[in-house]
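Everything below concerns the one structure shown next.
Complex shown without one protein chain; remaining protein chains in place.
Note that the chains are named A and B in the order they appear, and that numbering of residues resets to 1 at the start of each chain.
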Amino acid sequence: MDLFTFFGVNELSLGLSRLSMFPLFDTAHYIVSVMSLKEQPGAVEVAQRSPVACWFSSMLYCFGGAILSGMLLAEPPVAPLSNNSNMLLATLAWYLVFYCPHDLFYRCAAILPVRLVLSAMKEITRTWKVLGGVMQAKKTYQNGLLVMVATGWAKGAGGGLISNFEQLVRGVWKPETNELLKMSYPTKITLIGAVLFTLQQNHYLPLEQHQLMSLYTGFLVITKVRMMLTGASYPFAFVETALYHLFFAARATDTTSADKSKEPNGLPSGTCAADGKAVKAAPESCSHSALSHTRESASSVPERGKSPTGERDLAGAASKKTD
Amino acid sequence: MDLFTFFGVNELSLGLSRLSMFPLFDTAHYIVSVMSLKEQPGAVEVAQRSPVACWFSSMLYCFGGAILSGMLLAEPPVAPLSNNSNMLLATLAWYLVFYCPHDLFYRCAAILPVRLVLSAMKEITRTWKVLGGVMQAKKTYQNGLLVMVATGWAKGAGGGLISNFEQLVRGVWKPETNELLKMSYPTKITLIGAVLFTLQQNHYLPLEQHQLMSLYTGFLVITKVRMMLTGASYPFAFVETALYHLFFAARATDTTSADKSKEPNGLPSGTCAADGKAVKAAPESCSHSALSHTRESASSVPERGKSPTGERDLAGAASKKTD
Partner (left out) sequence: MDLFTFFGVNELSLGLSRLSMFPLFDTAHYIVSVMSLKEQPGAVEVAQRSPVACWFSSMLYCFGGAILSGMLLAEPPVAPLSNNSNMLLATLAWYLVFYCPHDLFYRCAAILPVRLVLSAMKEITRTWKVLGGVMQAKKTYQNGLLVMVATGWAKGAGGGLISNFEQLVRGVWKPETNELLKMSYPTKITLIGAVLFTLQQNHYLPLEQHQLMSLYTGFLVITKVRMMLTGASYPFAFVETALYHLFFAARATDTTSADKSKEPNGLPSGTCAADGKAVKAAPESCSHSALSHTRESASSVPERGKSPTGERDLAGAASKKTD
């Protein structure tokens, strides 16, 4: 890409792509991840009741991506545990964030400028993780584009994707929500990154690896900082809405007729009639779901930032939610 | 087996055993699987809210067997994703069934004769999958009869066996039910198939592989068509009941005494008294369970074909339920 050479940023991006994540960026990732765990409802109470569960939960936040991508490729999910220095750093971050006297560590890290820097550094690790996942999958599946996307996504946004099971460790169970039903900002942006890096690795993009790394990292950092400072919304919301309307929503208006067609004529069961009603009852069932959600989370502590509208509260959540 | 040669069906069965599942039979399997997903309560609503979750759920319906058997043998669960043409077909089936304008595709496929043919073709793929699972396990565990049965069963009925987790993707959680607690017809018939193929592969049956394949496939197709047309019940229900009474039920009448014996005399806990009551309370607890079940499913949409009697509603369910 000549523009890169022209502006002399080619060397810069090459230098960036050789940056080592260990120890500084990894540490920032651990601190921000454990802080977002601490901000989950009920997490502080769990930290007091059972440090072991809290530690395990923190490690799922810190290493969820590596664990999930490992499992997808049938590699040992304990592999991250064998990296002693990273485990030590993550454990230190966990201890300081949760049990530091007078909560000094958390208080300092939560000051906006500090948190901004830490969050930006954490975002930088995402590029490395997504690329790592894509290349890990490419070793085994040379032509498996989808496998590369899945593994890159899993490695970059693993903590979010396994959140149901991470919550289970803390005694919280919210089956009504998961990252596939309602993707958070980090999950979406990681999916886009996984697709881009997969295309790049298979030479479908007119970019070299270090160039895409710089562009994606820059985008991640700028968006994150902007969202934290101004509460701006997810930048691709309109693209997403357009795609949704193009491919899925137009058809969704046919539901009423779809319901009718859904009674498989002549099938012996005779139980299908209920199904038509079922789908019409969907709007009501939404509120049901929200209700049961509330009941579920009430068993630990009230949930923060509940959004009855569901889809569009990504911006607010982004500064809270880890991948 | 001379009967095979005598009737000249040996060549026929040999020809059948060389049939390729790709692309026709696989496509039928994908269409029927995605259609049964669409007939699940709440699935259409999920398709509108989150196409990603709906797609993932569909893939679990289509490739659940391959994923589960892969996991059992510690092979990568993403392996099915690497098969690009099958993924494309399954994704196409998913898109057409859920989002085709005016629901045209689903309506056509749900017409009884079309659905009959598709379902019969899907049943044929079951034979190949069960045999594939058994042989996959045999590679690693030459003497592990149980491993072969388990893997064959998992590969042939994986979608059903992981249904709890498939539902979780769609935000539905019904812990009270699973395919082990109350097996559906496809799960049972696949288990029988896995046992038969394991015995055949280890030369305990006086049949060659292609002969058993023909017999089992024929049985699957005829039973399925009969069940769809006449609503006939599961053909082995009486064998099952007889076996149950022979091995398990006779003893079950001893429960009252069993309860008493369950107070481990002299053990220090002193909490066992409640247990005797617990078991006596079982009939009542059944209705409790049904209630909570209702409450659970009410959070999405009313469940279809609820059977308070539990065990004997296989026939009706069979035409609905995928493997």
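Convention: a contact is a pair of C-beta atoms (placed from the backbone, for glycine too) under 8 Å apart; a residue touches a chain by one contact, two chains touch by 3 or more.
In this text, all values refer to a predicted model and were calculated from it rather than measured experimentally.
Enquirer: Which of B:M21, B:L131, B:A150 or B:A194 touches the chain that is not shown?
Expert: Of the candidates B:M21, B:L131, B:A150 or B:A194, B:A150 is in touch with the missing chain.
Enquirer: Determine which one of B:A43, B:M59 or B:L72 touches the chain that has been left out.
Expert: B:L72
Enquirer: Applying the definition given at the start, please give the residues of chain B touching the unseen chain.
Expert: Residue positions of chain B that touch the missing chain: 71-74, 137, 140-141, 143-147, 150-151, 164, 173, 175-178, 180-183, 244, 247-252, 254-255, 257-259, 261-262, 264-272, 274-275, 277-279, 281-282, 285, 288-289, 291-292, 310.
Enquirer: Counting contacts across the full complex, list the positions on chain A that touch the omitted chain.
Expert: Residues in contact with the chain left out: 38-39, 41-42, 44-53, 56, 70, 74-79, 81-82, 84, 87, 98-103, 106-107, 110-112, 115, 168-173, 227-231, 295, 298-305, 315-317, 319-320.
Going forward, only the chains that are shown with their structure count from here on.
Enquirer: From the mean C-alpha coordinate of chain A to that of chain B, what's the distance rounded to whole Å?
Expert: Roughly 32 Å, centre to centre.
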